[in-house]
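What you see is the complex with one protein chain gone and the rest in place.
Lettered A and B in written order, each chain numbered from 1.
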Amino acid sequence: MQIRVEDLSMIYNPGLPYETRALDHISVDIKPGEFVAIIGHTGSGKTTLVQQIAGLLEPTSGRVVAVAEDGTETVISEKGKASFAVRRKVGIVFQYPEYQLFEETVLKDVCFGPKNQGLSEEEQIERAKTALKLVGMDADEIGGESPFELSGGQKRRVAIAGVLAMDPEVLILDEPTAGLDPKGHDDILRMIDRIQDDRNITIILVSHNMDDVAEYADTVLVMNKGSLFMQGDPRYVYCERGRELKSVGLDLPAGPGFLEDLQDLGLDVDIEKLTFDETAEEIIRVVKKKWQ
Amino acid sequence: MAVRDITLGQYYPGESPIHRLDARTKIICALIYLVSLFVVQSFSAFGLSIVLLAVVVMISRVPFRFISKGLKPIIFLIILTMIINLLFNTSGTVLVEFWKIKITDAGVYRAAFMGLRLVLLIFGSSLLTLTTKPIELTDGLEKLLSPLAKIGLPAHELAMMMTIALRFIPTLLDETDKIMKAQTARGADFENGSLKQKAKALIPLLVPLFVSAFRIAGDLAMAMEARCYHGGSGRTRMNQTRFGRGDAMAFIVMIIYVGLLIGSRYLPLY
Partner (left out) sequence: MDSDLIIQIKNVSYAYLDDGDPTTEEKLALDNVSFDVKRGEFVAIVGSNGSGKSTIAKHMNALLLPTSGSVLVDGMDTKEASETAPWEIRRKVGMVFQNPDNQLVSSVVEDDVAFGPENIGVPSDEIRRRVDEALRLVDMYEHRKKGPHLLSGGQKQRIAIAGVIAMDPECVVFDEPTAMLDPKGRREIMEIIERLHSQGRTVILITHFMEEAAAADRIIVMGNGKLLVDAPPADVFSRDDLGVLNVPFAVSMARKLRENGIDVPADIVTEKKLAEFLCR
């Protein structure tokens, strides 16, 4: 399933003195199976955009369309309509998703989505078990426990499983690692990457962590003040147009960021490197030449 | 984001002499004014109340449409009160009569009287909240109630509770919005279905909301303790409220107003 965002605008409080243009004529295509990262400052419109894609908010103008493989188009959201039917194909994991857990047991909580989809009880449990397995948890071991008794990292996994259990074709994650320790952070990201490979679903990741984005994303969408500021693969966004990114106050991944600092201090380095090893090689080359 | 924009209380920011009055003065004056409306017996005395209100509104520089906004939620109640008075007051000269309904001059008089009284009540109390910050209002209440602390009324605690409630209403509204969206994304339906289904649909919203509220309460209690909070004793305040010339003026105006009202009862006025 392809997601097509067509000339989407969102204005909060239109006509009032505190009118805010949260999205300003955004158009973008998200291909099936793509790993898309959305970056930008807090308040740049990232969250509004993904909520539109998930069919949770009505836009002021423009629309979001799901295009099936056979070419049929279904509107996800447009003015006056935020679609429930397609929402099932687009799952969204909000920030701090563990705060939405509510059932007595882990298994019941994960079943909530499938139940609302109208599946039979066996199917619900089947889906829940598979989803728990995807997030690295054993339903037999932990399914009967209260979700409120789990550790922070476990709660988050259960919450993600609750969305996966709805079997989405597109999975949106809004800063899924916020507040976790480094190990929890790495675990969740590797898990997302694995789920994408296993299921071949589209991932849309909202993130502030440029190192993660550089490592995992196929495409990066840069939002700035409600507009789509830049779009391309990590190498394009961070290396070729890194200076522009910095000019709007956004960070670069550690490698390119460090190379730019070196360049600013007068070292003649080529800044178009992305990974740690590329960065190291470039520094070694330049520094050795300079010190000879 | 949408929920966040709800304006709280209904404070209208300004620097007018009315805004600058001590919150205690405003609370007391508003109380006197509200009570006076129930004492008033004649239209001419009401004229006095209207003049006073109009002058205060002008000084406060709060646009009239903000003050009249307070009427919206209870306009139905006002109309109902007026109709009841109109229909069921049978004394006096009959003006119109049809079917079993008689409308008398006394009925019209009562209806107009009650309607005016309610409108003035709303305007008077709105003016208090429009010109006083919620936080000053709670502070003022705390100070006014503090003499009652001696007889066991927890004035400081009540005011602190109000302060915290005011502070966390936006946070909880935000939280509600977020949880609702998240559960909607999982297929929850808060809008359709029978009353029983609707009530059941609230569980996925209410449980997380309560959990959040308790988490916030725990965090906040710890933060307050860390900032040396230990109840009202030994506490000082940054904003020391002192009664100033404006407050004295306000009280003088109120005394004159009350005096005139009392005087009006002995004059042959309508």
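Throughout what follows, contacts are C-beta pairs under 8 Å (C-beta built on N, C-alpha and C of every residue); 3 or more make two chains touch, one makes a residue touch a chain.
What you see is a predicted model, and the numbers here were worked out from it, not measured in a lab.
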item: Per the touch definition above, residue among B:61, B:117 or B:133 touching the missing chain; value: B:133
item: Which of B:53, B:74, B:87 or B:166 contacts the chain that the document leaves out; value: B:166
item: Hidden partner interface residues of chain A, rising order; value: 41-43, 151-153, 178-184, 186, 208, 249, 251, 254-255, 258, 261-262, 265-267, 276, 279-280, 283-284, 287-288
item: Hidden partner chain, residues of chain B it touches; value: 4, 8, 133-135, 163-164, 166-167, 170-171, 174, 215-216, 219-220, 222-230, 234-240
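One rule holds for everything that comes next: only the chains that are shown with their structure count from here on.
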item: Interface residues, chain B side, partner chain A - complex; value: 1-2, 5, 175, 178-179, 181-189, 203-204, 207-208, 211-212
item: Interfacial residue positions of chain A with respect to chain B in the complex; value: 12-13, 18, 22, 48, 51, 54, 56, 84, 87-88, 91-92, 94-95, 97, 99-102, 112-113, 115-117, 148, 162-163, 166
